[in-house]
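Below is a slice of the complex: some chains, not all, each in place.
In this document, chain identifiers A and B correspond to the written order of the chains, with residue numbering beginning at 1 in each.
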Amino acid sequence: MTKVGIVGATAYTSLELIKTLLRHPDAEITYLGTRQETGIRISDVFTVLTKTFDMPCSQLSKNDVPKDVDLVFITLPPTISMQYVPQFLDAGIKVVDLSADYRFKEISVYEKWYKVKHSDPSHLKTAVYGLPELFREKIKGATLVANPGCYPTSALLGLAPLIQKNLIYNDDIIIDAKSGISGSGREPKESTHYCERNENLEAYNVGVHRHTPEIESIISLIGNSDTFVYFTPHLIPMNRGILCSMYVKTKKKITNEEIRDLFNDFYAREPFVRVCSDDKLPKIKDVVNTNTCEISAKVLGERTIIFSSIDNLMKGASGQAVQNMNIMCGHRETMGLL
Amino acid sequence: MTKVGIVGATAYTSLELIKTLLRHPDAEITYLGTRQETGIRISDVFTVLTKTFDMPCSQLSKNDVPKDVDLVFITLPPTISMQYVPQFLDAGIKVVDLSADYRFKEISVYEKWYKVKHSDPSHLKTAVYGLPELFREKIKGATLVANPGCYPTSALLGLAPLIQKNLIYNDDIIIDAKSGISGSGREPKESTHYCERNENLEAYNVGVHRHTPEIESIISLIGNSDTFVYFTPHLIPMNRGILCSMYVKTKKKITNEEIRDLFNDFYAREPFVRVCSDDKLPKIKDVVNTNTCEISAKVLGERTIIFSSIDNLMKGASGQAVQNMNIMCGHRETMGLL
């Protein structure tokens, strides 16, 4: 039985962690920490948990870690998370960090895009990027896993087979991404106001979204080449889900069948990647509330269009975090996730 | 040509006022006032107006009214509005106030429900409740019109014919009301967050919504009797629209045909009330973006169920406000509204 804490318990991703862990036969939530709200039970914040899970939240403090915890999920915002990660690691507690603070091997890239000095470079060195389909072996032995961003998870799972086989030009990858609104978090602001989002659609952060360097750094890592991605996120009026439509140029002619075979080989043993057959295309409806990523590709002229869809809160955040926990703690990888 | 100012220009209702007035052949917007934001153009706030209507907003101040204005629409919140209304009236400017501050003849009811002392009782005495279908003659001569609330507009138009004919028991009126989210205003808060409202539905303010005494006071006025309404508003995942489903008890047996005839007579000359024929029921789709109210009734057992639908931002706010302006200023009543 793995004893689990959640640090930043009032985030949307934390609710998904809780729901998933409550179904997990070999994990138990023993700690909920929050920075601001004290004296509350988690079911005061997420009323859906009332009478199911009414655990009180503890005030998170620096230099004071809960006892009776084997692993913590940290759902604090980037730049905040790294202020708390060291104390857990130092106390021998494994960490799955859902923020961006430990995703970048090149500290300068992080500091440029997140506009702060990294306060914990030593742990950064040991952190493993938690995309199990690419880095499972390293995750097994890790004490600190940097859980991938939602867009990078979707994009990378679609691109990885082609990049690893060196089949495409890595400096002309176009990623047109569409996301539901829960990706913007639980804080009310103009851009999450119902009337601003409903019956509306727009791109945002074009060329400056922080998931851009995250995608590029992993492509560079597995592709051994310079990388440039044109990443354009859009907000879609729905609660959950991400679809990436990606336009890549193959180095030589390839057929639809060849790509499907490649995808099928690459993901043959993966429990959470579903390669679409025939003319089926990934759709949000078929991945939402699951930890599954659906992918397909279609050759068109000199380009190949790859589609990849996930639930941003599950495979794009909390589901993948539990998948990482399962790997780190020796549980069956799908536990709690089917 | 009526010269018009809008005080509180950044509210959702102000955008509807602007759109409506831009189509109005005999009105011209000459002033936009806001309390907080200065140095902005209205198209900075409502980007849909860019290059169509880029008027700068003025800082609203007490004891300083714009020149060159014949009538102002005030879209400030209740309890704030009455701090500004007097200065416009004193300067000879007509006022259509969209807040609740001048809707109650009994000052004690206002003070009980709005929890402040009324600061302008003298003008309150002269204010006319701006529901043209009931009070058109008084509106004609008014200098201060209290524009009705959105729920009261919908409810009262459905109930008025039966109440005026003394056909129902006024102390057992059940109003189950459903509203789109724009009724909650433009301020981001948890209850207007996209992910809290989308795929969700709930009642709110049961028994304590401030539109309850407004509905009761007008029913008492036109019905000459004690009144009690069971008013239950619900939030519906859509931008605009209100549907009231109302369950009343008739004093004697009545048929569907008799009620329809009564409705048709009552509203025979009204340009903005559409009595449904046959089995058609009011629906939001058929009134949204219009100043129309749709009503129908169905007798069932000892009760009659009345349905009444409006666009909360149009007939429930800004459309009706322009209708009032038309009546006050001698324009054709439908001008700008068809």
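Throughout what follows, contacts are C-beta pairs under 8 Å (C-beta built on N, C-alpha and C of every residue); 3 or more make two chains touch, one makes a residue touch a chain.
Please read all numbers here as calculations on a predicted model, not as lab measurements.
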| item | value |
| --- | --- |
| Entire complex copy count, 2 subunits given | 4 |
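Everything below uses one rule, namely that only the chains that are shown with their structure count from here on.
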| item | value |
| --- | --- |
| Centroid distance [mean C-alpha coordinates] between chain B and chain A, Å | 46 |
| Chain B contact footprint on chain A (complex, rising order) | 12, 181-182, 186, 188-190, 192-199, 237-239 |
